[in-house]
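Next up is a structure, given as structure tokens.
Missing here: one protein chain of the complex. Every other protein chain is in place.
And then subunit A:
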Amino acid sequence: MKSEGESSRLVSLCIEAACESRESIEKWRRQRRSLQRLPSSLADSLLRRLLHRRLLFPSLLELFKHSVEVIDLRGENKVDAEWMAYLGAFQYLRSLNLADCHRITSPALWPLTGMTSLKELDLSRCTKVNNAAIKHLISIPSLEGLHISETGVTADGIKLLPSLKNLSVLDLGGLPVSNEALSSLQVLTKLEYLDLWGSDISNKGVGCLHLFPKLSILSLAWTNVTRLPNLPNLECLNMSNCTIDSLLEGDDNKAPLAKLILSEVRFEHEPEVFSYIETSFLSFLDISNSSLHGFCFLSHMKALEYLDLRSCMIGDDSVHLLTHMATNLTELNLSKTRVTSAGLAILVGYVPKLENLILSHALVDDLAISYISLMPSLKHVDLSNTNTKGLLPRPGSESNRTASEPDMIPSLAALKSLSVLETLNLENTKVTYAALPPLPSFQKLINLYLRSASLTDDSLHLLSSLLNLKRLGICDAVLTSQGLDSFKTPATLDMLDLRGCWLLSEDDILAFCRRHPQIEIRHEHLSCSTSCQRGSNWTSTSRIYLEPSQMRRNQGKMSMSRPNSHCFIDQRFKYSRERLLALQYHSLSLTPEGSLMELKMQFD
């Protein structure tokens, strides 16, 4: 992988130089012959870079009309009818993403009529787009993927879609799709992905879903569907926020379900609901916030890799069920459950592959740490908002409890046995300075998050010796400017979160920023960090501290389940420039035959 990244370095240097400023663009924009010969992969990334640098304007688009195949203009507010007039002339345009471009109207899409190469079009949340737009779009027979969730399109517009015979991906989320409109789509037999969240579909409507022989990804979240009949090729199903009576009931071939999202579901006939599900392929199960009381069904799901039990009624009495199926589990979310340290003790020895354990707001304490330390593959541990103190009475000292100061030892020391531990989240716990001394011995630790008013300069000083640290959060701490001055930052550090450290003045923060330009600082005194903060306050803690790949997965999940438009967080904040460039090329490598693959990947 490394050689691949290096091999494209000169290309990225060139793109960087080409997009340096308006003047540099002027230097190459008249080289028409070169622009025409530009391979589409290069043209795509050049265009993307221009967009990121805010240097793209409509007439510049014209230069790319013979080369560009993929354009992603997501969330660009300035994109309007003039842009579309140029884009309509793009000969080889294969994928156009206009999601959240609020100035796009139905008439603005007229230039797209009759395009011959366009396969994928995303108009999600373009609220001014309505049925009139569909009339333009049906003249593009090559369309294979169409996303029109949360637009102004109604059932009448949807009834026009059957003329797009090649559609395999159709996202109608948040639209008033009626049973009648859905049944009019029957002729779209190539359909593999269908998103109907928030639609008016009822039990009567889902009866016709079996007429889509290839349907493998389906979302019926936030609908009134209570009984979903068996669908022979279904791999991913999202029925979050529904009331479920029966699921995939039927005698014929059971669906090879791999991913099942039943977040915030109310179950009518609890014990039977999972009885029709083929469990041999099921690797992803989200039943967070659901009304389930019994969890016996879990013991059959031996292929599960991801299990989200957040805010479920699960307690220690049900944990033994997990011991039957946890061999393949890599991620387990038990936050806001009634599981205690004793429950975790039951899991020890049964979770050989568990990498990510989230216990935020669970009823665990320091005893849990000793059990966690016996789960050998753990990379990410989230103990935030728990009763963890980081201190345990020294074994044997219980007898003389009467002594005024019981003999305490740091409980975190046990985690030393986790040789691959990368992330430790101890925010809002009772951890004090006394608990921290074992931390410097975790040399693999990359991310550490602390948030407590009892942390001081000493704690920060102690953390200097964590040499591989990349992201450090030490929020709400009583740090002074001297403390920050004398902090020897680990060379690898690229993010330091100091939010809530109220004793630091604006000058302290700015001086630190100047001394360490490579480190992204978060503090209320920095304007950019305030926007970050608003964003992360909204996302649950468990989500923020996942690795980017997992982050993407979660975003994918969210977009399947509900509108994602609460607030716009510029995702670029999270990454360094090098990282962004790497990501840029990462998405490049996904382009051919992209649409469905990418969707599936988001889903995985």
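Keep this in mind: a residue touches a chain if its C-beta (ideal position, glycine included) is under 8 Å from a C-beta of that chain, and two chains touch if they have at least 3 such contacts; residues count from 1.
One rule holds in what follows: contacts and distances are computed from a predicted model.
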Protein name, per the UniProt record, of whichever chain is missing from view ("Lysosomal dipeptide transporter MFSD1", "GPI ethanolamine phosphate transferase 3, catalytic subunit", "Elongin-C" or "Ribosome biogenesis protein BRX1 homolog"): "Elongin-C"
For the chain that's not shown, point to the residue among A:31, A:419 or A:492 touching it. A:31
Touch with the missing chain holds, among A:17, A:89 or A:296, for A:17
For subunit A, which residues reach the chain that was dropped from this view? 3, 7-11, 13-15, 17-18, 20, 23-25, 27-28, 31, 34-35, 37-39, 41-42, 46
